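Following: one structure in structure tokens, then a few remarks.
Up next, chain A:
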Amino acid sequence: MGFQPVKFYQTGTFTVGNRLLAPMDRSVQAGQTRSNSINSGHRACQGCGEALGARYAIDAAMAESNNQLIAVNATGCLEVFSTPYPESSWQVPWIHSLFGNAPAVATGVAAAMKVKGKTDVRVVAQGGDGSTTDIGFGCLSGMFERNDDVLYICYDNEAYMNTGVQRSSATPPAARTATTMPVGPEPGNVFGQGKNLPEIAMAHGIPYVATATVADLRDLEYKVRKAMKMHGARYIHLFVPCPLGWGTASSDTILMARLAKESGMFPVFEAEHGEVTGVLKIRRQVPVEEYMKPQKRFAHLFGTHARPDMVARIQAIADRNIRKYGLLEDEGN
Partner candidate 1 sequence: MLKQTEGSKAVAEAISLCRPEVICAYPISPQTHIVEALGEMVKAGRLTPCEFINVESEFAAMSVAIGASAAGARAYTATASQGLLFMAEAVYNASGLGLPIVMTVANRAIGAPINIWNDHSDSLSQRDSGWMQLFAETNQEAVDLHIQAFRLAEELSMPIMVCMDGFILTHAFERVDIPSQQQVDAYLPPFEPRQVLDPAEPVSIGAMVGPEAFMEVRYLAHAKQMQAIERIPQLAAEFKQAFGRDSGGLIRTYCTEDAETIIIAMGSVLGTIKDTVDEMRLEGHKIGVLGIISYRPFPLAQVRAALINSKRFLVLEKSLAVGMGGIVATDVRMAVTGTGLKGFTAIAGLGGRPITKASLHKLFREAEGEALPPVTFLDLDWEAVNKQLERERQTRRSGPVAENILHDKGIVSAKFG
Partner candidate 2 sequence: MFQIRVHGRGGQGVVTAAEMLSVASFEEGRHAQAFPSFGSERTGAPVVAFCRISDKEIRLREPIMEPDAIIIQDPTLLHQIDVFAGLKLDGYVLLNSRHSIEELGLGELVKGRQAERFCTLPATELGLKHVGRPIPNVPLLAGFAALSGIIRLESVIKAINEKFSGKVAAGNVAAATEAYNLVKEMMTGGAHA
């Protein structure tokens, strides 16, 4: 990793440490010159992972681009909570067009910058998991394939939260959503084969793909800054818990993100030109139960009508991730 690892951390959180670092090693967010790209006063829910993630990501991109940034936004929570006219939290030039076309709009912006010779102006596109993995998937793949000079950030909260928590192709198996109710013999979302968008992005051979969570914001900043140093299509898949949609305490957003990573449910890695170049190892492995239990969307798997069989299947998914990405520290390390 290209940033100074935080040597001290308070129990239960990985998010602090700036005070103990030299000023040049401190995070963008800790700096006095941070751009506050998404200013305060927006209407995100308490504990919104997406608002936090977007703030860190866009500020990091601003820092790296010398504040020469244009942001494109898909329809979704981030768009709605940040900009009911005439109010706008955005301190960067920002455009929202449609639910399914943010990558293509970003391509257009990047093309305009290129044709006008404004090579210093960089473009970020962003959307939730619905727009990224479902409705905007075609446009995203097209943008990757053309290797357009766009950083696309997916804020993954695993369902369509803006419309009232419906299933997306990023919704995990067994999870309750408004369209995958916990009823019948197989309650909650189906156990499908999944749609691993970071891997699909990697399959396009694009310069940079990374995953991150809001539990490790310095890692996120590092990855955004690294992505912004590159040109061509880049993809960051950011895991952002949603207290409303998941039925978790708004104070537990960071905890949930961390447990997703520590259980192996959400592997954190980065890849260049289709090859994995680094993973964030699990520090303290936890069973998926520990991640799932605080979430009301999984409540039907526990308690009186507990479904240990389904929990076991989810554990198997986490175990597969751990094996596949080598998420555990090697013996003897």
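Miscellaneous remarks
The definition used in the following text is that a contact is a pair of C-beta atoms (placed from the backbone, for glycine too) under 8 Å apart; a residue touches a chain by one contact, two chains touch by 3 or more; residues count from 1.
How these were chosen: all candidates are chains of the complex that A comes from, given by their letters.
As the structure is a prediction and not an experimental result, all values here were calculated from the model.
Of the numbered candidates 1 or 2, 1 is the chain that chain A touches in this complex. Residue ranges of chain A in contact with candidate 1, taken from their complex: 67-70, 72, 79-80, 83-85, 88, 90-98, 100-101, 104-117, 121, 138-139, 141-142, 145-146.
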